[in-house]
Each structure stands twice: as C-alpha cells, then as structure tokens.
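All protein chains of the complex are present and in place, except for one that has been dropped.
For reference, chains read A, B and C in written order, and residue numbers begin at 1 within each chain.
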Amino acid sequence: MAEPVVRLTSLRVDFHTADGVEQVIRDVTLRIDPGEIVGLVGESGCGKSVTAKLLLGILPMPPARLKNGTVEMFGRDLAMLGAVERDTLKKHVAYVPQDPSAVLNPSFTIASQMIDMIVWYESDRRLLEYFRRRHSKRHVARAHDFAAELLGKVQIADPDDVLRRYPVQLSGGMRQRVLLAMALSGRPKLMIADEPTTALDVTVQKRTIDLLKDLAQREHLAGLYITHDLGVAREICARTYVMYAGTTVENGPTAELLDRPLHPYTRGLVEAIPSLAGGLPHAIAGQVPDYLSPPPGCRFAPRCGEARDLCRAVPESVIREGRREVSCWLYERETVA
Amino acid sequence: MRHSVFAIVRSLGLSIAAALVTVIVPVALPSAAWADAARPVLRAGLTLEVSTLDPVRATNYCENIIVLNVYDMLVMPDPDKGVVPWIASSWDISDDRKSYTFHLRNDVLFHDGRAVEAEDVAFSLRRVLTLPGLVGGYLRAVDKDRIEVLDAHTIRLNLKEVDPTFLRALVNLKVMNSRLLMANKAEGQYGEFGDYGVKYLATQDAGSGPYSIAEFRAGEGVTLKAFDDYKIEPWDPTAPKEVKLRIIPEMVTMETKTLAGEFDLTFVNPSPPRVKLFEGNPKFEIDRWQTLNNYYVVMNNKKPPLDDENVRKAISYAYDRNTVMNKIYSGGVPLNGPVPEALLGKCEGIPTYEFDMKKAAEYLAKSKYSPEELKKFKLEYASTAGAEAFEKTGLMLTLNLKKLGLNAEVKNVRWTDIVAAQTKPETAYPFVFFYDSARVRQPGTLLTFYTKKGWGAPYPSGGIYWENPDVTAMIEKAAQLADGSPEQAKLYCDAVKKIAAEAPAIFSHNDIHIQPRWKYLKAGTRDGGSSQYEYRFERFRFDVKDPDFVANQAK
Amino acid sequence: MRFLSRLANMLIVILFVSIFMFVLVRVLPGDPVGAALGEGATKEQIDKFRTQMGMDKPLEVQYAVYLRGLFDGHFGPSLIEPRDVGDIVWERLPATLELVLCSLMLAIVLGVPLGIVAATHRNGPIDQLSRLWSLTGVSFPPFWAALMLQLLLGAALALVPITGRMSGPPPEHFTGLYLVDALLTGNLSAFGDALHHLIAPTLVMAVGPLAQITSMVRSTMLDELAKPYVSYNRAVGMPSFLINYKYALRNAFSSTLTLIGFLFPIMIGGAFIVEKVFAWPGIARFGADSILANDYNAIVGVTLVVCLFVVVVNFVTEELYSALDPRIRLEG
Partner (left out) sequence: MAIVEETAGGVVSRTAEEAEMAPARKSGFRRRLSRFLHNRLAVAGTLVLLFLLLVAMLVPWIAPYPDDVADSLNFDAVLAPPSLQHLMGTDEVGRDVLTRVMFGARWSLAMAAIVLGIAVTLGVPLGLCAGYYGGVLEQILMRLTDGFSAVPALVLALAITVLLGPSLLNAMVAIGFVWWRGFARIAHGQTLSKKQETYVVVARSLGASDLHVMFREILPNISSPLFVSLALNAGYAVLTGTALSFLGAGARPPTPEWGQMVASSRNYLPQGWWASLFPGLAIFVTVVSFNLLGDGLRDYFSEE
C-alpha cells in the first residue's frame, strides 16, 4: 500500500482554560490514503473541527496542547518540521472551510484576495519577492488570469464579474465556489473540507457536493470530509470515521458502516436520520460530556443503552471484518491488531 | 508566524526610533539665539494673563507693569517726594486748590515720533473719565467739562471739589497719542471718538514711555523695545534694550525658569519655603523692602454680633498677627490703624490689639450678647479664591475664634462675588481678608471706607459699614488742607486713633516685598512710590561682563 | 443623501448647543461684570459697563443680537479682554489644534503598532505591558501628570522647554499651526523650536489616548484575528505579515477611527488643564480663565467653537470609516 497522505496516531489534545484542563481530544487515530476521500462524522462538539484545525496547523496553542500522538502529512511528522516547512506543506492542502460568508475578507475584492494568494504561492514563501510581484503589473495580470481560470474550473460563468466584487455582493453558493477555486490555487494534493455545505441551502448543497466530488476526481485529491450529515458522507466518502467526544470510535467503508453500524453511538447516529420510509428519528438521549471531567472509561457509556461495568475502562480498538475497526467492549478482538 | 515577528519588531522599533528622534533632534538644535549681547534683554515671567495693554482697562499687576513702561504721565511717583515733574516740567496750583495748571516739556515724543502736546493730555483725561474701569475712579474729582488746553504745552485742570490726593492720582493718567488713536478708532458708542481706541489699544501702544510694544502674542507674552528717542531720562548702555515678558500661569514653573536662568527676576514673592531656594543659590540676590500694602480683615459692623464693639475687640485680640506676618507671609511691619506709618507720619498712641487670647476672652465676656447667643452666629470669613495666604490667615483666625466659643469658618469666594456681596450690609461678609495697595499713597483714600461715603463700595472695605461723626468731620476737614501739611497730618492721626479705638476692622500688617534676582541685574530695591513703579525697566542695569549674564542671555 | 442628512444632523447639533449655552449662561446665577472691571470698580461704572454690553436688555433681544453675531463669527465682546470673543478664539485656536493634533498623532503612531504587537503576541510581555498600560494610562489625573512630567523633564533633567510654544519668533503666519507654517516657509529653526516646545505638553496629552488606542487596536485586532477569514488564511498558509497588517489591521483600523472621533473632545477637555500648566497660549486656557471669570460671551464662544470642531472631526471620521469599509459603502 502506498504511503498514506495523512496519518494521525493516538492523538490527545488538552485545552488549558480558566476553568481547568479540558480533555477535548482523547484518542484519535485516522489515515487517509492517496486519492481517497475520508469522512469524519459525529455530533457537534465532538472534536471534528479541532482535529481539522490541528491538521491545518491553526489550532491555537495555548490554550490547546498536544499531549500525545503524532500528526503525519505527506509522510512527514509535522512536529519535526519547522514553521516554514510546515507552511510550505500547506500549499498542497486545499482547505474548504465551513462558513463561506465569514471566511472571505469583507474589505477586499475577490480579485484582490485571490491574487494575494496566487502571488504568495508563486513567491515561494519569500515576503520581499511577494511584494515585488504583487506590485508588478505583469505578475498581477498573470495571477488575475489564473484566478479567472480557477473560477472557471468551479463552473462560474462570468469570472471577471465575480472577481470585481466584494464578498458581500455574492450569494452563499457563489462564495463557496470562490473558496473552492482558491483552494485549487496552490495545485493541492489534499483537500480538507470542514462541513463545507452546512451553511448553504439544500439545492446549492447538492450542487456543491457534486462539484467537490468532480474536482477531487479531476485533480486527484485525497481528502478529509468533515460532516454531521451521514447522507453526504455516504455520497462522497470512500471510508468514514465516526468520532465521539474526542475519540474515533469506529471506522470502515462508508456504505458498510452506515448499513451495519457496530458501535452503539454509530447506531444512534444512523437511527437519528429521518428516513423516507416514515417513522420518527430517534435522537440519542443525553449530551456530549463535559470535557473538564469526562467519564473515565468509554466516554459514550453514560448515554449508551448497552453500557456495562466493563465500560468504566477505556475500550481498545478491535478490527472486524478485516476492513472495519471499532472501539467498544461489545466486540472482542478477532485478530491482534 | 515566527518569521514575521522580525517584521513586527522592526516596525515597532522604527516607530519608537522616530519618536526618539522627535524628542532628541530639537535638543540638539540650538534654540534660536536671537539675543544680541549689545542690546541686553531683560526676561521675566508674568503669572497672570495679559488681556489688554490699554492703561484704562489694565487691572492686574502684569498689565500694570507693561503699561507703566510704555506710557508716561504728567508726574512721576517718587517714594520720597510723592511726585516729581515728568512730562509736566512744573505746575501752578490756584489758591482755592481747585485749579491746576501744568506746563509740559516740549521735547517729549510719542513712539511714532510726534511731540506730546496738551491736546493729548486732555484727550487722555477725557478718555479715562469716560471709559469704564478702575483708574477713572482715582481722578473723579476732575471736572470733565472744564479741561482747558491753554496752548500746545500748557493745560489747566479744574476740580469739582478739593482733592488732596489729586497730584498723586495723576499717576493714573497715562498720556496717550490722541491722533494715533483717532486714526485707528473702531466703531463704538462714543460718537466722534468711536470706541475711543479700545480695540486698537488692546494689542498696540500709543504711548511716549521708555519702551514701545514690539510684539504682543495673546496668551504668550509681550516684548518691549527701548524707545531710542526717549528724552526724559538718558539711556544707559547697560539698561535693558529689550524686555521679554512671558506669561507663565504656574508660579512654580515661573520660579523654576528663574532659577534656570531663563528669567532674570521674579515680580511676585515666592512662597516662604521657596524663598530658601533662592537664598541658598549664590548667584541670586534677594531684595526685600516694605510695601505699602495694608493687610486687614474687614468686618461687617452692621452684622451681629460684630455690631458690638467688645466683640470686635475680642476678635482683634484673637488675631495672631505675628504668625500671619512671619509664617504665612515672609515678614512685615505691624499695621496699627487703617493707615501705614509710612503714609501717616509720626503718630503716637494708636490703640493696638496684640495677640492675647485671655484679653480676647475678657472682652467677649463684656459683650451684650450671651455666650449662647454668640455661638449661634455663623461668622463667615471670605477668602478670595486662589489666594492661598488669605485662606491660611482665615484658618488661623477661625481656629482661634472657635477656641473662644464663636462659630467661624473660612469660605472661599470668588473676587467678583465678594465685591458684589459687600455692596449691601445684609449680604456683606462678616470677615473679608484683603490688602489695599494704597495706590494713591495718601491717607484720605484709605480712610474713606470709615465714613458713610465709602459704604457699599464694591470693594472689600465697602462692607465695613462703620462711621463716627467726629471721624467723618476730621477727614473732611483734612481734605481741605494742603497735602502733607502738619495740620493735615495731625487730623489724620487723630482720626486713625479714634477708628482704631473702636476696632471696626482687624489691622494686620504691611508686607515685605521679596524680589529674587540674578546678581548681574541691578533692579529697584525699594518701593517705587506707586504700585509697581519699582519696575520702570529703564532704571534697571545689567553687569554685562558677568559670565552668568552672558550665559543667561543666550538661553 | 446620507451625506446630506449627516450634514443636517451636524447643524442641528450645533444649533442645539448654541441655544443650550445661551440659555444656560443667562439662566444660572453669577455676575460677570465685577470680574471684568477688577478691584474697586464703582457702582456707576458697573452699570455703565452693563449697558455697554447690552446686558440690561430683555433676553429675547439679547438672543437676537447673539444669533446675528453667530452668523458672522462674532460672539460679542469678551468681558475680560476688551475684544470680540470671536477674534480671540480664532486667534488662539491654532495653538490648541496643534497641541491636540500632535498628541493624537503621537498616540496613533505609538498606539497602533503597540496594539498590533500586543494582539499578535498575545500574552507575551508586550501584551501584558499594554494591558496594564491600557488600565493605568487612562487613570492619570492629567493635571498631576503634567506637573510631575514638568518637574522631571524640564526642571530635573532640563531636557525640554516646559512652557510656551516658541522661544524665538514664530514663523510667518499662514495657518497658525507653527509646525506647518515653519515647513511652508522653510524655516527649519522655527520648526525645531516649535517641535521642541511641543514635546512635554504633547506627552501629557497623549498618555490617555495612547492607552485607549493601544487597547482598542489590541482588542479589535484580537477580535479580527479570531475571525474565520484569519484562520482560513492561516490554514491555507498565507503569511502572518499579510494577515496581520493587510487584512486584520485594515478592519481593525476602522474602529480605531471611530475611537479617534470620541477621543477628540476628551483631548480638548484635557487641553483645558495641560495648557494652563504648560503656559500654552491656546483657546482652552482662555476658555478655562473665561469660564472661571463668568465671561458669558467667552463661555458660549469657546464651547461653540470646540463643539464645532468636535462635530466636524466626528463627521470626518465617520466619512472615512464608511470609505474604508465596503460593507457600509455598498449598503449606504
């Protein structure tokens, strides 16, 4: 098997706040192989975004602190890299953020923001070089053309018009496409999409997802797709990780995972989807635990219908059916992992 | 993020460096040295605002100092002789002492080069009598309609009534260039005289004095230049050829600048702790002289219990004059009765009230009011706001009165509110501390307030409301006599004794003027004969060879 | 349209203040005449003066006279200075403006970078200092700070002049702002002289605003840096320099502009004290003296001119604000 694009191993992240230490990420293990889009699903507040931020290197530390585990990207351990090298890697990461309206700077035109980014990527991380190019007509014109080309790739009909506008003058869907275009400006290998469609209305959602899928294929992107919408995950992700309270509790090929969930939490999530066949969805009772004093063993135990005494200890992950993995005392290990 | 730190530190560093340059560069630049050693410059600070240069509107000591150097008078005050001839070389007085004929020098020039003529004197006199303002009051005996210009250099002034103070009061008549003023008059309510040149004079001069106004910057100061064609006294090469007066409202700043050599002397007394600072500095000399400033506590004799002579005496005994004189002020001469000895001449047997709490208690016991009644009266001591020594004196007095079982307290009141209150016996304060600068240097003006004539004047003493028919008769009689005659002196002496015997006010002291100056400057060392006339700058001399002088001139 | 309505608003405010001040000085007690004439004025003189100033006329007549005066920039004669208040005020205004503007500039030049560094290096030493400074810097009683600084800089260290605007002759008069006039006439020694004199009073005046600007820039920068677009830009690897200085500062600066609009009147208030201590010949020192002396026309004149400037500065900062922020510009 080829080297994975991303590998997270036994991550543990604490937040040091005024109220105490919050153990937000307890155990996250995750792998993305080249060309594969991996989903990360779970309720809000489960640590999905924290995981993404950690990957992107924008988790503020402090208050956050990496207690344990490694983050590898393109085969390199991020902890071993200097700031410059880490930033260089980012060029190859296409980030599609959650809220397209807040992510674009309201004070600058689309052109200005895109050109900034393109020129910066071209300048090879040298600030002086960047300023030289940013003020050279030739480079700016080239960047402008490239920006228009990128906008074309995301199926924007009149790129020049969009480039002239300020973010407030664009619709939500438009902005999300602009962001997609911007994500492509560094010729990326990896895409990290953090609930990219939640802020959009349903019809636009559908189109954006299609576009994403299409782009990922055409550009040969690997990806991490964070969502709480299992339907979206099924549509776009080859494999999916289920995350609860800072722990990846289960993973496996998306279709299998959703059709035959193993972990009680995953089951709860699947049952919470309103089905077309009728029947009211069953929401999981209870709330995500307080990270200041989380339950000692399995964090889902307090909400779990099948909790036992055993659940007071942390379950180990076991591999099932070869391609699936679950952390729950309900399952015994089939083979030693 | 890390590598941008340098950029930030750099930009922060740059801005700090810029700020430092702002601070340091001017230090390195020499202050424009525009002092010329050949023309010694006198530099001094003024602690009050100069809001006009018009002699008629000038009220504070700073404005006065400027005015008296820019304008000359018919007569010049003299500490020994009263007045001496100045623009008027001589004068005749009619037998009824109501008509004065002045003969003017014919070589006196205004700053624009025109000769001073009788017409200018007449104009100036009419102006001072017409415009509102304090100085007109001193000349009110003059009949405005009978000012006779006899020829270009002779003028006769007629009085409505005999005024023994008249010649001395003439110091308040600053002779102005009538033609210059008329050429520069603005619209105003004085008919053909327009505004009488008030607007023009606010910032310009029309005088014939030893200095002319070179520059007036409102709020900043005044620069005077020696008038080279000044004829009345010859110019000495070491006299100030230029005078730079800077307005420095803060006393402490003014004194600091004097110590630093930015000013050559101070016009106002430093506070006692700060006098030591000048005394300890070998480069300074301190001149001290007795002033004619009469310090006294005015009492409202109509307000119970002050209508009781015994109470007033008790209060007079409770006044600790030595503390006031020596601890609050920097020394002084005791004042017995309303007129200082320097003006009154020899006069023995004036009743005095030396500080004695026992006697005070005795007199209070004799009062027609019972102790309980006395306690009920609220005795306010009005202290002019901002006058610190006044307040301290009040603290001392009220403290002692409290010990006697009286209910007294210090109240800080604005000058305007004090004088307004004094005009009616109902509103006049029980006590007001004040000093009379005896501007006219004649007992008569000081004594007016102890006759009905002075009642209700908008002045602290206007609130005394005391009279004695005998005293009134004596003062009126003295006014008819030749000024300075022994008969007149005797009458004034008797009047003073009678006044002091009833203690209508607490007579405190005459203070000592303290003038720190750099040793290279020889300034006036005694009272100038009228308020601030010791500051005629043409009489100042510099030791131009003194290294301190040379160093300070460059500052 | 929006511009016009703001302009109208501005005029309404000024008109309101003018009426308010007119009524205020005449309704409240206090007799100004004694102050004007000084010690020993007689009753006749006071009455004469009163008539001359038109103070014996009924209130409505006085108001008519007053309004007419306002239109041609006259506020009536000052009681303590025998000139029209308008003349005095316009003559002294440049000194105060120079002082206030220089202090404001100093506060901005130091405060903005300081605030940025504090925000970008959150919880670092500079940030801790700036937070302490933002709490203490605004707490200095200005009169006390002025006295202490004067002692320290001027008296003890003899570094800078502690009074006045100039030692030498002022530059030729164009604007009345000595720095500007000196530059216009190429008079470098006058420029240095004026700058030198500005240091001490400017420092005192800038203390409070500097603290406020620093903390304002810091907190808006922090807000700005916490916005999704910043973490987005970080995530995609844009350099901190661009993020901090080009993106965040641009947005943070608009709120600083608003702050400047609010600081301006406060600084003019501060000038009332600083000018007195540093013998600065500005409108504020005249204002303080005339107010304390109950000089009706001067009180009205000074407050109105101050108000005029405050309103104009607010107007300008608001216009700039909307020019800087496309959201307002596009929606307006």
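What we mean here is this: a contact is a pair of C-beta atoms (placed from the backbone, for glycine too) under 8 Å apart; a residue touches a chain by one contact, two chains touch by 3 or more.
Note that the structure is a prediction, hence the values are computed from the model and not measured.
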item	value
Contact set of the excluded chain (shown chains only)	A, B, C
Selected from C:Ile126, C:Ala190, C:Val204 or C:Val310 as touching the chain missing from the view	C:Val310
Omitted-chain contact residue, chosen from B:Lys199, B:Lys313 or B:Arg414	B:Arg414
Among B:Ala141, B:Val162 or B:Met251, the residue in touch with the chain that has been omitted	B:Met251
Sites on chain C contacted by the missing partner chain, in the whole complex	9, 12-14, 16-17, 20-21, 24-25, 28-30, 131, 134-136, 138-144, 147-148, 151, 155-156, 208, 211-212, 215-216, 218-220, 222-223, 225-227, 259, 261-263, 265-266, 268-270, 272-273, 276, 287-288, 291-292, 294, 299, 302-303, 306-307, 310-311, 314
Chain not shown, touching residues in chain A	15, 17-19, 22, 24, 45, 60, 63, 291
Touch residues of chain B, complete complex, unshown partner	250-252, 271-274, 277, 323, 327-328, 385-386, 388, 391-392, 395-396, 398-399, 402, 410-412, 414, 417
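Rule of thumb we're sticking to: only the chains that are shown with their structure count from here on.
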item	value
Gap in Å, rounded to a whole number, between the CA centres of chain C and chain A	52
Distance between chain centroids, defined by C-alpha means - chain A, chain B (Å)	87
Separation of mean Cα positions, chain C and chain B [Å, integer]	36
Residues of chain C touching at least two other chains	239, 241
Interface hub residues of chain A, defined as touching at least two other chains	127
Residue ranges of chain C in contact with chain B within the complex	30-35, 37-43, 45-46, 48-49, 52, 78, 80-83, 88, 91-92, 95, 106, 109-110, 113-114, 116-117, 120-121, 147, 150, 154-155, 158-160, 162-170, 189-190, 192-193, 195-196, 199, 239-241, 244, 276-277, 279-282, 285-286, 289, 292-294
Residues of chain C that touch chain A when the two form their complex	123, 227-229, 231-232, 234-239, 241-242, 246-247, 250-251, 324-327, 330-331
Chain C-touching residues of chain A, taken from the complex the two chains share	53, 56-58, 62, 87-91, 93, 95, 97-99, 102-108, 116-117, 120-121, 125, 127, 130, 166, 168-169, 182-183, 186, 192
